[in-house]
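Excluded from the complex is one protein chain; the other protein chains are retained at their positions.
All chains are identified by letter, namely A and B, in their written order; residue positions are counted from 1 within each chain.
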Amino acid sequence: MKPSAFAYARPRALEEAFALLDKHGENAKLLAGGQSLLASLNMRLAAPEILVDIGAIPGLDGIAVRGQTLVIGARTTHRAIERSEAVAKHAPLLAQAAPHIAHVAIRNAGTLGGSLAMADPAAEWPACCVALQATIVVTSKKGERRVAATDFFKDLYTTALGAGELITAVEIPCVEKGERHAFLELVRRRGDYAIVGLAARARLKGKTLSGVQLVYLGVGVTPVQAKGAMAALEGKTADDAAIRAAQDAIARDLEPNADIYTSAEAKRHLARVLVARAVAALVG
Amino acid sequence: MEDRVEATITVNGTRLTRRIEPRMHLIDFLREELGLTGSHVSCEHGVCGACTVRVDGEIRRGCLTLAVQADGRTVDTVEGLSDSGELAVLQQAFHERNALQCGYCTPGMLLTAQALIKEHPEATREEIREFMSGNLCRCTGYQAIIDAIETVLRTPRTEGVR
Partner (left out) sequence: MNDRIDPHRLDALAPQASEVEAPPKPGTTKTAKPAKTQVGYVGQSVPRANAKRLLQGRGAYTDDLKFPRLAHVVFFRSPHAHARLKKLDLSRAARQPGVIAAFDGRAIADYCTPWVAVLGHLKGIKSPPQYAVAIDRACWQGEAVAAIVAETRAQAEDALGHVVAEWEELPVVTDMEDALANRTVIHPELGDNICFARSFETEGFDAAMKKADLVVEETYGFGRHTGVTMESRVILADYNAAEHSLTVYHATQAPHMMQDIFSRHLNIPEANVRVICKDVGGSFGIKVHVYPDEMATAALSVMLRRPVKFVADRLESFLTDIHAREHKATVRLACMKDGTIVGFDLDDLTAIGPYSVYPRTSGIEGNQVVNLTGGPYAHKAYRAKMNVVFTNKNVTCQYRAVGHPIAVALTEAIVDLAAQKLGMDPAEFRRKNLIADDAYPYSFPSGLKFEKLSHHQCLDKLLALMDYTGLRAEQAALRKQGIHRGIGLAAMIEVTNPSPAFYGVGGARISAQDGATVRLEPTGMVTCLVSVTEQGQGTEGVFTQVCADAVGVSIDKVRVITGDTGVTPYGGGTWASRGAGIGGEAVLQAGKALRANILDIAAAVLQVDRATLDVRANSVVDKASGEERLPLAEVGRIGYFRPDTLPMKFQAELTVTRHYTPREYGFTFTNGIQASYVEVDTDTGFVKLLRHWCVEDCGTVINPLLVDEQIRGGIVQGIGAAMLEECLYSAEGQLLNGSLADYLVPMTGDTPDIEIAHVSTPTRQSELGAKGVGEAGTAGAPGAVMNAINDALAPFDARVRVQPFTPERILKALGKI
């Protein structure tokens, strides 16, 4: 199980990377942490002509707080996010989600930007970014543009990234007073992709919820905002009736696809269980 | 055919420069080019952990790292960490507890366990299981491995554990 042959470039600056992407077009693939890409190359599921390793380009990693925004460089590893005090303080959702990503050796290499660009619908970061209403900073030789996470994930493994573009950073609004986060996953083995997962966020005043975000992973071709359930909880007291209303709305919100082990019906059922547990966690 | 790429890597303390096929992953490079066969190939898609090595001090999947990505970096394998004595206490605990049978997963287990010992010395038994959950062992039933690591964590620090 060896990859087919490819060329390799390790640009030292973004401009060099853009030039390589320009030159090779669709035959080039960006290599960040490589934790998904290299597995698929080993299995010969993909056969790019050239890998453009962005590992030596300065300025792509690191975690910083700028005003009310947490800025995470695209090449920041899962492990760095997991260990970051700034993340734990300003975006606890990410800190909660990070340990669910695979295993330590993979978290040491895999990156935030890589995960977002890969856009696996069962991955943790895409759902978290949507729930946090993060902004994805996308750069090309034409300059920078910012894409709301809610607009970024287009289809299965498909994002708003255009030819010649790469993710350079993610901007996340810092958690506000009274804001609560909860990240839940149902996995059969620790570190696996979830059957169903939920990134949840709300402001809590007394027991009243507002600014509710419920974003599921593993139930569609992209992270899925459960808008009906969000509306059912918005401005409501987090009681059994509100939870039941949210659960009822889930049936309309989600059109999950079956996977090899779990039917669509079971996924929908599990999504309903998770929303109740998420609300409990948010108010707990 | 692709062009080979020159890379300079410090492997187990020895700096070496090689021209490497870009498609060669680190585990094959260590095994085939350098004869360091202690780290093993098993799944080649990042699930089993048999190929775990250390890159710049942190554990990595050798099958999900290209050798050329290690250019300018430090790579440590079970052979080097055995010779340096860093793994000695852990190895002794594994031996005494019979925390290995066929030994194929063992180098990866040791490197992961050593990362745990360095990063999380207060880990509970449950946390040990969690930290080790990315390394497959098909022989032991895991308990002896967890016991061995727990023994090392609970034993007052001696030389060899850093």
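FYI, contacts are C-beta pairs under 8 Å (C-beta built on N, C-alpha and C of every residue); 3 or more make two chains touch, one makes a residue touch a chain.
None of these values were measured; they are calculated from a predicted model.
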Which one touches the absent chain: A:Pro92, A:Pro173, A:Gly191 or A:Gly211?
A:Gly191
Suppose we count only contacts with the excluded chain; which residues of chain B make the list?
1, 21, 23-24, 31, 35-48, 50, 77-79, 82, 91-92, 94-107, 110, 129-130, 132-146, 151
So that we can see where the missing chain sits, which residues of chain A does it touch?
1-5, 39, 43-44, 186, 188-192, 195, 260-263, 265-266, 269-270, 273
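By definition in this document, only the chains that are shown with their structure count from here on.
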Note: in the complex, chain B contacts chain A through residues 1-3, 5, 21-23, 25, 28, 44-46, 49, 52, 58-61, 63-66, 68-69, 71, 112, 115, 130-131, 133-135
Give the list of chain A residues in touch with chain B in this complex.
1-8, 10, 31, 34-35, 38-39, 41-43, 51, 53, 55, 79, 99, 102-106, 108-109, 189-191
